[in-house]
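Only a single protein chain was left out; the remaining protein chains are all shown in position.
Note that the chains take the letters A, B and C in the order they are written out, and that residue 1 is the start of every chain.
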Amino acid sequence: MPQTRRFPQSIYALPLADNRLRLDRVPRQADPLAERLHRRQRLAGAFRLFARLGFEVGVAGHFTARDPIETDHYWINPLGVPFSQLRVSHLLRVDGEGRVVEGDGPLNSGALKLHYHLQKARPEVVGIAHLHGLHGRAWSALGRPFEPLTAESAAFSGSQAIFRRHDLRDEQGNPERRPERLTRAFVDSFADNDLLIWQNHSLWTTGASVESAAWRSILADDSARTHLLAYAAGRPVIPDAALAAASIAPDKELADWLNFLPLWDRISAEEPDLLD
Amino acid sequence: MPQTRRFPQSIYALPLADNRLRLDRVPRQADPLAERLHRRQRLAGAFRLFARLGFEVGVAGHFTARDPIETDHYWINPLGVPFSQLRVSHLLRVDGEGRVVEGDGPLNSGALKLHYHLQKARPEVVGIAHLHGLHGRAWSALGRPFEPLTAESAAFSGSQAIFRRHDLRDEQGNPERRPERLTRAFVDSFADNDLLIWQNHSLWTTGASVESAAWRSILADDSARTHLLAYAAGRPVIPDAALAAASIAPDKELADWLNFLPLWDRISAEEPDLLD
Amino acid sequence: MPQTRRFPQSIYALPLADNRLRLDRVPRQADPLAERLHRRQRLAGAFRLFARLGFEVGVAGHFTARDPIETDHYWINPLGVPFSQLRVSHLLRVDGEGRVVEGDGPLNSGALKLHYHLQKARPEVVGIAHLHGLHGRAWSALGRPFEPLTAESAAFSGSQAIFRRHDLRDEQGNPERRPERLTRAFVDSFADNDLLIWQNHSLWTTGASVESAAWRSILADDSARTHLLAYAAGRPVIPDAALAAASIAPDKELADWLNFLPLWDRISAEEPDLLD
Partner (left out) sequence: MPQTRRFPQSIYALPLADNRLRLDRVPRQADPLAERLHRRQRLAGAFRLFARLGFEVGVAGHFTARDPIETDHYWINPLGVPFSQLRVSHLLRVDGEGRVVEGDGPLNSGALKLHYHLQKARPEVVGIAHLHGLHGRAWSALGRPFEPLTAESAAFSGSQAIFRRHDLRDEQGNPERRPERLTRAFVDSFADNDLLIWQNHSLWTTGASVESAAWRSILADDSARTHLLAYAAGRPVIPDAALAAASIAPDKELADWLNFLPLWDRISAEEPDLLD
């Protein structure tokens, strides 16, 4: 390793053979307490990155991480703390009843049910992110899924859903207003996809790690931006989805986890107070 | 509260019960002098944020706050001070005759009448903001109101007006040039809306607090940007306005005030000289 | 003046009466040497601002200021010095023959003739700016003038020209390649306008001061950006040019000079090494 390297880069800690990465799945901390801290740190780091990417709109935006010990608990950012100031110690642990069992601060209670029921319905999920990135919101207004226009957006082929909340109706044909029905429809729409496009609202992503959920949030806003640009300028070529998928990493969870590493290295080096 | 928290975050000072925010209206300082200072500080902070958002175009842009003691007076930024350098001590207090009664510096006299008559016509208003944000200007050229394309723009449904200054005519059918008529038409057009889109010019917002007026300025430019992007890329889905409004906070003043808090926390921590 | 003001703001040095600015023309330094230094400083400051605005594209971009003493000489940035590092001492004074008579460094000889002949043809001009801002270049490819879509772009109504270099032909109908003919066509096209849109290339602006020429460069790129956004999103309303012009400052030189002041205050406070 070069002696002049100033910051620890995560990639150098991964197993190599002949200078090729040899990693067949996302590593986890053996110690559950270390894994808990790991998730909380990545959650806080993701908010710092989201702040830089302009994903913060007032008090909107929440990102939860399942607790590795109490697996029906999850960690969430408190309401109203600026993303750019968020630290590990700000995070709240919430139990299945929506009670704060660790940490102190105001909850964004509006979104609790959605996170809780989605975490419950999908035991493989660790991270669930909902941010109000500009491009994701603008694209959501078009009510259309992503096409495999680029390698980045092709990663969502076959793993995205659209949620049309305004179209839900009750038994009398009136707009559905019952919270439990909206929550169920949201969970049903999401199904086992990585991405949910909430029409006329914004994007949600999930991941089997905090890292992959965070990366998919970034990638989804990026995909929205490339779609907006390409469709504004003309008529993009849409490759066959199966063909496009063939050039996507076979293990998306591993690939998306890996893609988050340089971002983590950068943010943890530049804003180490996020670890406090 | 985490001991490691470096900056005071406003949200932690608000009343909580069971980690839920319990606030039924925007809090005010009991002491009128404290309230005056509070408004001046938020006014200066808003200019610092506007500078970062690219809302500054030469000497254009003015934002006034009603004085809580002399309620026909208001505070305004002096002409020609860069938004990024603006401090509390720069602000001018102007009386109903347009005379500076506190502070020292050049007035932007062109806009005085508009602010004064709008403040007078709407006693519930505290903040009136007029900025030349890029997206607001570009959108204003289309001469159309915002649609509820996103949750953010839906907040303006039913509370926006369009002012077509170039269409005003005098009794002879010639372009209206009498200042008092233009002022009256402006105030009449604004009526009791939160937002006025001045066609081929830019946006104006109002609020019952400096915070909500500032937040609406930011949200209106953001809405203009999402509209520009979505309409450039295709044909956005426009939800029924009533349905969209149903998912908007019932107390918009409180919600918009709250949304400004993280921005205030960030700017006052990062640029504390604004308080001077 | 507030005691807490940290940076000198130019606006406070201008004549006021009853807190209204009383200035009927752009002030000049009485001492020619002071005026020379003034122009050189504003030239260097403008480059620092252009760097922040993304107007720098490799070694492209030149901005000249007529010397107030030797009025057929002008000051120009050397080729290849990054805009963000440019200082007063880098500037070169060039005589009417294109010889460097003060300062040391490489000239961008390609553009010398255009600046020299335009300065010669228009004795009222002090500053001539040609930058490769992104939006100005993109708009130039459409081959159309600015419309009065906003107050900012209305300022160019009646004072803009389009130069279609690729359409010039020699007596045999072949593409014109003689440098002296191209220079003459450029000067003739520019005539006495503030702005020249060089189709499929970029923008040029002039001013009776360095400040107004710099401000018009910034405003022209901004106008290009609002035009690109508005036309992408739909069909903008184009007000009658005469009407739009009625709301423009009667003394454009003074107004544009004034609009540059906050930018100067900001850049000279934040990057004082530009004065070296």
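Basically, contacts are C-beta pairs under 8 Å (C-beta built on N, C-alpha and C of every residue); 3 or more make two chains touch, one makes a residue touch a chain.
Please read these numbers as outputs of a predicted model, since none were measured by experiment.
Contacts of the undrawn chain with the visible chains, over the full complex, involve A, C.
Looking at C:142, C:185, C:248 or C:269, the residue that reaches the missing chain in the full complex is C:142. Taking the whole complex into account, subunit C touches the unshown chain at residues 56-60, 78-85, 87, 89-90, 92, 99-100, 103-107, 109, 132, 134-135, 137-144, 165-166, 175, 177, 199-202, 227-229, 231-232, 273, 276.
Residues of subunit A in contact with the chain left out of this view: 1-7, 9-12, 14, 16, 18-21, 148-152, 154, 215, 219, 222, 225-226, 229-230, 232-237, 239-240, 243-244, 246-247, 258-263, 265-266, 269.
The rule is short, and it goes like this: only the chains that are shown with their structure count from here on.
Viewed as a contact network, the protein chains form an open path, each link joining two chains that touch. With every chain reduced to the mean of its CA atoms, the largest distance from subunit A is reached by C.
Overlaying subunit A onto subunit C using CA atoms gives a rotation of 180 degrees, to the nearest 5.
Each chain gets a centre from the mean of its Cα atoms; for subunit A and subunit B, those two points are 32 Å apart. Annotation for subunit B: residues touching 2 or more other chains are 229, 232.
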